[in-house]
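For reference, the structure discussed in these notes is given below.
All protein chains of the complex are present and in place, except for one that has been dropped.
After this line comes chain A, so read on.
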Amino acid sequence: MKINILFLGRCEYEKALEIQYDFLKKRQNQEIGDTLILVEHPSVITLGRRAEKAHILGSEEFLKDKGTKLFQINRGGDVTYHGDGQIVGYPIFDLKNSRIGIRNFVSNLEEVFINILKEEYNIIAGRDAEHTGVWVDDKKIVAIGLAVKRGVTMHGFAFNVNTNLDHFKWIIPCGISDRGVTSVQNIVGRAIDFKHANKLVLDYFCETFNYENYEEIHLNKLVSEK
């Protein structure tokens, strides 16, 4: 079994959201196979279905000054931040086809990063019984928030590699006020090769979800095939 990989590079949130919906529809109609979209977003704050506006600490004016837009979206979870140096991944994955439930899917996602952190960066990370995501001590390094529509997942994960952690002060991440956030850079004390880290996410994703290989796809090619 193979997975499609789409590297979007640095891409505005709304553009990537449009692409997600397009891929979601195609996956629901079985026009494409499972696809992982990897992207880096310019500074943006997104609110999940149950997010409380009170968990955004910066005023709208302040955030606007910082070039940071707000998006209310349909994923699970509360408030989160995306920005430079963070690997955001959107698995467009047919749960019905693979016959794993969402609970196991999320657990596998967590495992992808627990393994990367351990094997590649010598960082011990783990799960929290109460709060989904990947944690290093009491600090979150990977946030997860998904939606499942007709058995296909969208939205996904945000892995702090070289993220500017100061920007998380603009929000109460995931609505949890007594915990912090961290990044690989923050833990190892130097900036991480971002391109290499993207490749690691892909490799470990394939390994954990049992894909034998992947095929890189390109947006323009998909469009011309229509």
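Methods note: a residue touches a chain if its C-beta (ideal position, glycine included) is under 8 Å from a C-beta of that chain, and two chains touch if they have at least 3 such contacts; residues count from 1.
The criterion applied here is as follows: contacts and distances are computed from a predicted model.
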item	value
Protein name, per the UniProt record, of whichever chain is missing from view ("Glycine cleavage system H protein", "Hydrogenase maturation protease", "TonB-dependent receptor-like beta-barrel domain-containing protein" or "Heme ABC transporter ATP-binding protein")	"Glycine cleavage system H protein"
Hidden-chain contact residue, picked from the options A:G33, A:G89, A:G145 or A:P173	A:G145
Hidden-chain contact residue, picked from the options A:T132, A:T163 or A:T182	A:T132
Interface with the undisplayed chain - residues on chain A	48-50, 74-77, 99, 101-107, 132-133, 144-150, 153
